[in-house]
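Coming up: chain A.
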Amino acid sequence: MPIADSLANVGLSHYLVLSAILFTFGLLGVLLRRNVIVILMSIELMLNAVNISFVAFSRYSPNGNMDGQAMVFFVMTIAAAEAAVGLALATTIFKKFREVNIRYFEHLKG
Partner candidate 1 sequence: MLSLIVFLPLLAALIVAVLPKDSWVRPTAFVLAALQFLFSLALLAQYDPSTPALQLTEYRPWIEELGISYFLGIDGISLWLVLLTTFLLPVVIGGSWTAIDKRSKLFHASLFVLQTAMLGSFVAMDLVLFYVFFELSLVPMYFIVGIWGGARRIYATMKFFIYTMLGSLLMLLAIIYLMFTAQEVLPSHQMTANILELYKLDIPFIAGQFLNPQTLLFFAFSAAFAIKVPMFPVHTWLPDAHVEAPTPGSVVLAGVMLKMGSYGFLRFVIPLFPEAAEHYAWVFLFLGVVGILYGALVAMVQPDIKKLVAYSSVSHMGYVMMGLFALNTYGVTGSIYQMLNHGVSTGALFLLVGMIYERTHSREIDKYGGLAKVMPIYTILFFIVTLSSIAVPMTNGFIGEFLILLGSFQASKFFGIWAVVGVVLGAVYMLWMFKRVFFGEAGELVKDEHHPLRDLGKREIAVMAPLIVLIFWMGLLPNHFLKYSKVSIEHLVETKDAYQLAALDAEGRTVVFETPAKPILKPLDSVTTRVAGVEAK
Partner candidate 2 sequence: MPVLSENLLFFILAGLTIFSGLMVILQTNPIFCALALAMTMISIAGIIASLGAWFVAGVQLIVYAGAVMVLFVMVLMLFDLKDEVRAFSRGLVSGFVKIASVGIIGGVVTAAIWMSAETVFPTTPSGLQVSATQSTKQLADLLFKKYIFSFEAMGALLLIIAIGAVALSRIQGGTHADR
């Protein structure tokens, strides 16, 4: 697809690529950041990226089904639940270790 064409016709693939890029950022964040909170944020980023895909697929599906939007609904709930659990864990850990750098959590290994 020529560049100009792709600039002119925003379609499903644009949304999907956006979603993929965001997802990649999320991956990178989990892999590279040391702060546990930021890692949690990166995971949220990944889930959000998926949401874009769901909505875009739903929107562009030939029979116009809305399932994708329903799924986004569930995903959001679960993301919230994950955030809750994750932050609760982080709090516990912080209380214990006084530290949120994952470098300090390497006791279990081998």
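Going forward, a residue touches a chain if its C-beta (ideal position, glycine included) is under 8 Å from a C-beta of that chain, and two chains touch if they have at least 3 such contacts; residues count from 1.
Selection rule, in plain terms: all candidates are chains of the complex that A comes from, given by their letters.
All values reported here derive from a predicted model rather than from experimental measurement.
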Pick from 1 or 2, the complex member that touches chain A = 2
Note = In the complex, the residues of chain A that touch candidate 2 are 1, 7-18, 20-29, 31-35, 37-38, 40-42, 44-45, 48, 51-52, 55-56, 58-64, 66-67, 69-70, 72-74, 76-81, 83-85, 87-92, 94-95, 100-101, 103
